[in-house]
Every structure is written in structure tokens, then in C-alpha cells.
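Next up is a structure, given as C-alpha cells.
In this view, the complex is presented without one of its protein chains, the others remaining in place.
Letters A, B and C name the chains as they come in the text, with residue numbers starting at 1 for each one.
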Amino acid sequence: MTLYFLDFVLLIIGLYALVVKRHIVKKILGVAIMEYAVNLFLILLGFRKAGIAPIFTKDMDINTFIHTAVDPLPQALVLTSIVIGLGTLALMVAMAIRLYERYGTFDMEEINRLRG
Amino acid sequence: MKKNKQSGMTFIVKTITNLIIGFMMVFGAYIVLYGHITPGGGFPGGVMIALAYILITLAYGRKVVESMVSGIAGSIADDFGALVILILGFIGLLIGGTFLFNFLPKGTPFSLFSAGNIILYNLAITVKVGMSLYIVFLALAILQRVVTEDETQEVRK
Amino acid sequence: MTALLPLFTAIPVFSAILLLLIGKFDKKNFPRIWSVLTSLSLLVILAVIWGKGTIVHEMGGWKPPFGVVLVSDHLSRLMLLIVNAVAFLVTIYSYIYMKKYEDYLRFFTLFLFMLAGMNGVVLTGDLFNLYVFLEIASIASYALVGYGVDAEELEASFKYLVLGVLASIFILFGIGMIYSVTGSVNMADIARFLTANNIADNKAVLMAVGLFILGFGLKGGLVPFHAWLPDAHSSAPAPISAMLSGVLIKALGIYPLIRIFYNVIDMTPVISTIFIVIGCISMIVGALMGSGQIDIKRLFAFHSVSQMGYVIVGIGLGTPLGIIGAIFHLLNHSVFKSLLFLSSGAIENKTGTRNMKELGGLKEYMPVTSGSAIVGSLSISGIPPFNGFWSKLIIILAAFQAKNMWAAAALVLTAFLTLMCFLKFLRHAIFGEASERVKGAKEASFAMVFSLVIFAVLCLLVGIFNGWVISNIIVPAQSVITNKLGYISSVLGI
Partner (left out) sequence: METVIILHLLLGFMIIGSIITIEIKNMLSAVIAVGAVGFIVSMAFLFLGAPDIAITQVIVEILSLIILIRATINVDNEAIEKKEEHVLSNRTTLIFVGVILVFAWFAFHSLRPFGEPLMRISNFYLIHGLAEVGATNFVTSVILDFRAYDTFGEAMVLFVSISGAFVILRRWKREQHKDFLRIDKEH
């Protein structure tokens, strides 16, 4: 339980950075931290006590493997969401660069004011 | 690799890059090809190969890398990677009646060609992920130089 | 028949990639023709599978709870109709409109990906798959909002991107919690597990419910999280703001809410009151903030927020009549809101400004565009012969029937505010004396006028034949929503 809770605290820290911080790159870093927190939460859900990685090797017996392997489904979900996070990060950095080029500053408040 | 002196980073970085590039490419290829036997798969392998090219860009500057894999060739390879995934899906739809059906024979568990068209998907995803991340890095690199030129100090790129 | 379902996402993706490949050689005509053909072919496929009951397609040949499954029941087909019909007409409209921007090869690629993402969201029966296709549609729309790469558009699309990613993270966290409690990601399997073990009231599911309302509410532009909507919809190119307001906030925001809170997790009284409260606030705040606007696109964007409030109130009421009214309003709103945004695009294209004060007397110079704008404004404010009137009437009746006086009062007040606001728009922009900017304007080109006229005719036809539309399209969709056990048995086949 405390692992889930600590992970949720990490998510809240990322959310805090996203909402309160005015620097665009800090907002992007906040999003990155929230992505880590969610991915870690999904893998934490799939962990099995004294569980081994779901990779079947030659010297294993299939029956003991089935009862000790960790849950492969959340890992499939997390692999997808890591790459989605990379995609959104690339888009955000591209926009940050262009915003800096147009407004000359990374400060979101300044940009809102200039935009009128 | 022609070593033009003025662009790219210091000599030390260049020699280290020469040493590492071979290892990164081989390790990336291993992760992709054995993705269904040992940990790894299309995505990490593809990104690793893209990182090898990005390392060359950082160390030697864009001109050297563009001569090896140009932006246009990269985007065409990217489109072909995506097309291969789609075509495999459609073939599965024709043969097995459902989209993305695994129609190739499954083979013996620990051999290389053991899991039907999983290996084909892995290769297609490697080409797609690797090439698209390489191109987007080139785009980011190009723009970065333009920004610095506006500030009239030539950045050694 | 089941083999046709994956085509809804495969064909737009296939033609988008082909577009990128062949577009390198012929940048001018191939992209536009090809995307019109693609959206037409999707409409043809929809016509083929229209009346066939619930069709289930198991991806990769695996039985539902183990593989990903595509479910096409009446509700999904209604949403497919809305998404693909509006997309087809918007593609025809942007055939000419996009000339203003040079590079429209990437525009049509991203447009087709957004279409594929929305079709994927509407069709899938799997919670995580819904998240993946929601991401495809959202990322395509972030880039499309910032397509003009101008100072305002970049700022608006960055704000939209940040809030969109926030919503996706909350949705993924909610999916994780549901997975931990029920052990599965397939919607029908979750529903079966929750009803079998009646643990719908355990705290983890409640938190997941909260996260879903937060995430999908943000994607649907409901009030506490609507900050991005006016900027994004007004600074996007006209066809994109028509797609965003007309279809995207419904397919990514409202449809998942309906599907999850009626077919997966039970609609408890607590959730329905939350829906009604959010709906009422959205209606009133959207209408109030809309009335103060000068820029016609921002005015339409704020009214999108308030019209979505109507739909959410209808859904929150939970009575069959309320749901019928909500879905009917969903259909109507996508027709007349796309019409309004496309006409604002035509006006901006020809007169160069979106400022109501500077327009005036458009009816002499752009008769067809102003005619369609009049039809759109009348139907959004609920004037009898047009479609908006019937759906608003049904929702108000449902509110009275459900003895929810607060909701009924809010509904009537918003209807009145919307009417006032759009009369002001008509008086400023269409009637009155012509300003110097309008004098030089001539009628929009044929493709733009064509889709405007078709939307206007649809507004009128749906308004007149509302009886037929309700009984043949809306009631089957409503019966699917309220019949949760039917959904579970048709998907899992038990």
C-alpha cells in the first residue's frame, strides 16, 4: 500500500510542477515525472511476491514458471505508454522551441500577457 | 568516415564515438532479432540504432550523418516500416479472418524463427521507430542552429 | 461482416501513410483527392454494416477477454455516422480552404490520423485500446491546432497539449486501478466482474470513477477543465475547429463517459448528480462567457462548452427520455456546430476578419454563406423547424419528468441566453449595413459552399423528420446504453 501511495505522491509532485510552474521546460519536466509515476504504478500492480521475469528459459519447468512469473499484461501496457510519452515529449519540445522563437521567452505568464 | 576538423566536438569524443558505434549497432540488432526469446523487442532495438546515428550527429556534425542516411531516405524508410505493419495486418485479415492474425508457422520455442510473424513485426517496428526518431532529431538539430544564428554567435555544429 | 470493422482504423492509416509516400512527388492535388476518397469509402463501409445488430471482431483471433475486441453496436454506429459524415464534408470543405496554407500534405495526413483515432476510440471494446486511440486522435489534433505556426496558434496548442496530456495520464491511472481490482482491461469483462462480485462501491473503483470523470471531462471540454477549448478552437484552421467542436470532444470526451458509466460501471445516484451539476455549470458558464465575445469563432467555441453541458445533463438524468434527448442533441450539435465553424471560416477567408463589429450586411455579398450561418444559428438556439429545438425540448421534458427542477431551470435559462447571443451575432455579422471590409467580399468558392449547404439542409431535414430519426437511429442507441447485461452477453458471448 505504501508503495502505491508513494507513487501517487510522485504523481502529485509532477502535477504541482505542471500547474504552478511558469517555465515551459519545467512544465514539460512535470509531465515527464507524471509519466514515470503512472508507468511505475502499472508495473507495481503486476508484481508477484518472489516473482521472476516472464521470460521462459531452457532450464525452467513450465509449471513452476506459470506460478512464479510476474504478470506480463501491465508490462505490455507500460511499453506502449512509454513510447506514447516519448511521442508527446517530442511534440512538446518542438512547440517549446517554436514558442521561444516567437515570444523570446519560456515564461508562460509572459506569453499569455503578450497574446492579449 | 571522413574526419572534417572544424565541425563536431573535440577529438576525444570523436575517437570514443568510433569505438562505441559498432558495439551499439550490434547490441541493438541483437535486441531486435532475439526480441521474442530474451528481453528486448522492436522498440528498444530501434531506438538504440537511432541513438547510434544521433551520437554520430553530435560528435561529427550533421553533414557527415546526412551523407550516410539523408532525411528523405529516413522518412521513406519510416513510411515503409509502417506500411509493412499494415500489410501484415491485412494479410492476417485475409488468411485468418481477423486483423493482425499470426499466420506464419510457430516453429520450435527457442529457435530464431520461432514465433510466426512476431519477428516480422519486430523488424518493421525497428525500422519505423529508429528512422522516425532519427529524422525528428535532425529536424530539432536544424532548427536549433537557426535559433542560435539569430543570436549571431556561430555555434560549432 | 465482422471483417469490415478493423477497416475503419486501417484504411485512414493506410491512406495517410500512402499520402506521405506519394505526396513527396505530387504535393498539390493527390493529397486532397485521396483524403476525400478515403472518407467517402469509410461512409460506404458504414452503410454496409449499418443495420446489423451487434458485430464483434476479435483481433488476432483471440476470444474477447484475452485479445482486443472491436464492438460495433447501435451506439458505436451512431458515433461512427457522426464522425465519418462530418469528416467527409469537412474534407470537401478543406479541399479549397487549405489553399491558404502552402504545405497541406501534412495537414491531410494528420487529419486522416485524427479520423483513424476517433474511429478506433468509438469502435473498441477494450479500455486500454481506447486510451491508445484517444492518444492518436489527441496528438494529431494538438499538431493540427498549431498548424498555422503563428504566435497565438502555438500558444493555444501548447496549452491544449499540456492539459490533454494531463487528462491522458489521469485516464491511464484510472485504467490501472480498474485493472488491479478486476484483473482485466476488457470493458465487458470488467462489467461482468463488477456485477458478479458487486464491489462497485469499493473505494478503488470510486477513485477510478473520479479520475475518469476528470480525464474524459477535460477531453470533452466540460466547465472545470474547459480553459483550453476557446483558445484551441478559435485559433485552429476552420476545418479543424469544425472537427474539434463538432466531433472530437464528443468521440473522445462524451462517448467514453457514456460507455463507461452505463455499460461498465453502474450509474449510481452520486455519479448522476455529479453529471447534472457539471452539466448545469457548463451550460450557464459557457453561455455567459460566450455572450461577451467579439470574435465569432470564440463565441462558437464557448457555446460548444454550453451545448456539451446539455448533453451531460441529459446523460446524468439517467431516464430513457433523458438519454434519448442527450444522444439526439449530440447528433444535432455536431451538425450545426460544424456548420457554424465552417461558415466562420468562409467569412474569415473572404473578408479577412472574425470580428463581429467589423462585419455586417454579409447577406448581400455572401448570400449562401450567410444563409447557412442563419440556419446554423437558428438551430443552435432551438427555433422550431430546425433540429436543435427538438433535442433541447426532449432534454427539458426529461428534466421535468425526473422532477429535477434545478436542471430544468438551468436548461431553459441557457436556451434563452443562447438565443440572445446568436441573435446578437446575426444582427452584427449578417444583417445591418455593410462595413468597408465586407464590401469587397464575394461568395466563397464552390467546395466550401457545397458542404455548407449540405450541413444546412441536414439541419432542416433532421428537424422536420425528427420522428423518423429518433425512432430509427436514436432509440436503438439508447436501448444499447441502458441494457448493460445485453452488452456483456453480446461481447463475451455468454
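In this text, contacts are C-beta pairs under 8 Å (C-beta built on N, C-alpha and C of every residue); 3 or more make two chains touch, one makes a residue touch a chain.
Predicted model only: the values in this text are computed from it and were never measured.
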List the shown chains that the missing chain touches in the full complex. A, B, C
Across C:S15, C:S94, C:T109 or C:S372, the one contacting the chain not displayed is C:T109
Give me the chain B residues in contact with the hidden chain, please. 31, 35-41, 43-44, 47-48, 50-51, 54, 58, 78, 82, 85, 89, 99-100, 102, 106-110, 114-116, 118, 121-122, 125, 128-129, 132-133, 135-137, 139-141, 143-144, 146-148, 151, 155
Absent-chain interface as seen on chain A, which is shown: 1-10, 12-14, 16-17, 19-23, 25-26, 28-30, 32-33, 36, 39-40, 43-49, 51-57, 62, 65-66, 69-73, 75-80, 82-91, 93-98, 100, 106-107, 109, 116
For the chain that got dropped from the picture, name the residues of chain C it touches. 6, 9, 13, 17, 20, 59-60, 62, 65-68, 100-103, 106-107, 109-110, 113, 116-117, 120, 128-129, 132-133, 135-136, 139-140, 142-144, 146-150, 154, 157, 177, 180-186, 189, 193, 202-204, 206-207, 294-295, 348, 352-355, 357-358
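Just so we're on the same page, only the chains that are shown with their structure count from here on.
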Graph shape for the chains shown, where an edge means the two chains touch. Line, ring, star, complete, or other? complete
Could you work out how far the Cα centre of chain A sits from that of chain B, in whole Å? 23
Taking the mean of the C-alpha atoms as each chain's centre, how many Å separate chain A from chain C? 28
Taking each chain's centre as its mean C-alpha position, how far apart are chain B and chain C in Å? 37
Sites on chain C at which at least two other chains make contact: none
Indicate the residues of chain A shared as contacts by at least two other chains. 98
Interface residues, chain C side, partner chain B - complex: 2-3, 6, 10, 13-14, 17-18, 20-21, 24, 57-61
Touching residues (chain side chain A, partner chain B) in the complex: 53, 55-56, 58, 79, 83, 86, 90, 93-94, 97-98, 100-101
Seen from chain A, its contact residues with chain C in the complex are 11, 15, 18, 24, 27, 31, 34-35, 38, 41-42, 45, 73-74, 77, 80-81, 84, 87-88, 91-92, 95-96, 98-99, 102-103, 111-112, 114-115
